[in-house]
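All protein chains but one are shown in place.
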Amino acid sequence: MAPELVQQIRDKARELLTSGAVDCVIGYGRATDGVTARPLFVYEPEKVDELIFDETCTHNLVGYLVNRKGKKTGIVVKPCDSRAINVLLNEGQISRDDVSIIGVVCDGVVETGWNRVGEAQQARCQYCHQHTPVVYDFLIGEPREESPPSAEDYAAVAEMEAKSPEEREAFWAEQFDRCCRCYACRQVCPACYCTECFVDKLDPMWVGIRVAPEENRIWHTIRAYHLAGRCSGCNECERVCPVNIPLSLLNRKMARDVEDLFGFQAGLDDKEMQPLGAFEKDEKLGIGE
Amino acid sequence: MAVEGFSPRMVGFLCNWCSYAGADMAGTSRMSYPANIRIIRVPCSGRVDPLLIIKAFQQGADGVLIAGCHPGDCHYVEGNYYARRRLAIFRSLLEFIGIDSRRLRVEWVSAAEGKRFSNVITSFTDELVKLGPRSEVQVGA
Partner (left out) sequence: MTQVISKSDLMVWLGRLTESHRLIAPVDEAGTTLFQRVSRVEDIALDFTNTVLSPKEWFFPPTETLFSVEKKDGGIELVPNEGVEENVIFGVRPCDALGIALLDKPFLNEPADALYGRHRDKTTLIGLSCREARPECFCTSMGTAPDDPANVDVLLTEVADGYIVDAVTDKGKAILPQDLLKESDVTAPPPPSMATVPVEGIEDAMSQSFDDPYWERLADRCLHCKLCAYVCPICYCFDVRDYNDKGTVQRVRSWESCQSSGFTTIAGGYDRRAGKGPHLRQRFGHKLLYFPREFGSPACTGCGRCVKVCPVNIDVREVIGDVQGLGGTSGQ
């Protein structure tokens, strides 16, 4: 990102902190590898120069807002992250007055991890048609023209659907077999904010803590279902998975179905009720017909 | 694929007001239908959490039926409308991970439709016999 735009982020953060508009600005700082980014919480105006923004800023910081309900927080968001803000606003998990949103026009982020700056953009950036944040108080960068959505956007989902049921079952069995239930996918996700996740329930104990193929399958399937119509497509779940389970496939499948059946995409605004909380009396969905 | 002598294990979530009463009617009218179905009575088809469905598959069910009131006739007014959306999405997801969508069946059966209920069970059982058992279910660590 151009240095003057990074400076704008810092200046805005300094302004928000010194004026007392916020207690804390959540943005990106430099990681210990010296080349990638990590989340940074800035409480003091003197520290705003630690804020950075570049193509390794993959993290979705919006999840941190849920814990800070009632406190005034500034936050740096990319467009995908800003959609998560709308989802949380819609669901009453954050209050619009509490957040000062520094929205960044994004050129995409690269494949990244500790000490790793990839050459290629992440897959999610390749089908992104939203380079300007959908909600913000201050905009960093100039809005630009978007490419129109195309059928190619869901190509990976279509490729999976084209396989036979046996191939699909074998594919997912292999993926879920590697899962060690670290729940990094859940913890990194802004939409996974339940104080008691269904997997942690003791009575009824839906999956328990047993790491076994069928339990793993229940975990991933139900999580994907719980995110239907709520996932903003940030793909952080897939990035943090230590064993490379292609979680984006499940989430994109749900996103595509929700778009096809109900014409809805998560997080584009904070007012429209998400589809599984609504209905149309005479709709035909192939259920019970 | 079909397996010789296979008797499918089926779980049915029936809403108390319509489909459970319909099943009762089939019984009192002495209509016969395959005994493969294990019925669980719920207040409304809208109560059926997809977790219940996938848990039933994990515990060994070859097929799961959800039966509720006809849309527009829900005892709780709207429950089956939510169920309809929920089950459309979930069945699609199950298909995506390799659980044949024909194993999850949704039917609207009213309290007067005893004959229809027995027909539904008969046809679902036949379909599951053709589909065969769900692939090896691992229960236990």
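Going in written order, the chains are labelled A and B, and every chain counts its residues from 1.
In this section, contacts are C-beta pairs under 8 Å (C-beta built on N, C-alpha and C of every residue); 3 or more make two chains touch, one makes a residue touch a chain.
Treat the numbers as computed from the prediction; the structure is a model and nothing was measured.
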*Among A:Asp81, A:Glu236 or A:Asp257, choose the residue that contacts the chain missing from this document, as touch is defined above.*
A:Glu236
*Just name the one of A:Thr18, A:Ser95 or A:Asn244 that touches the chain not displayed here.*
A:Asn244
*For the chain left off this view, which of A:Arg38, A:Lys72, A:Lys163 or A:Arg256 is in contact with it?*
A:Arg38
*asked:* For review purposes, identify every residue of subunit A that touches the missing chain, sorted by number.
replied: 31-33, 36, 38-41, 59, 63-64, 67, 113-115, 175, 178, 180-184, 186-188, 195, 200, 205, 208-212, 236, 239-240, 242-245
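Here is the rule we use: only the chains that are shown with their structure count from here on.
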*Which positions of subunit A touch subunit B when the two form their complex?*
160-161, 165-173, 198, 206, 210, 212-215, 217-218, 221-222, 224-225, 228, 250, 253-254, 257-258, 261-262, 275-281, 283, 285-288
*Which bits of subunit B are touching subunit A when the two form their complex?*
50-51, 54-55, 58, 68, 71-72, 78, 81-82, 84-100, 106-108, 135, 137-141
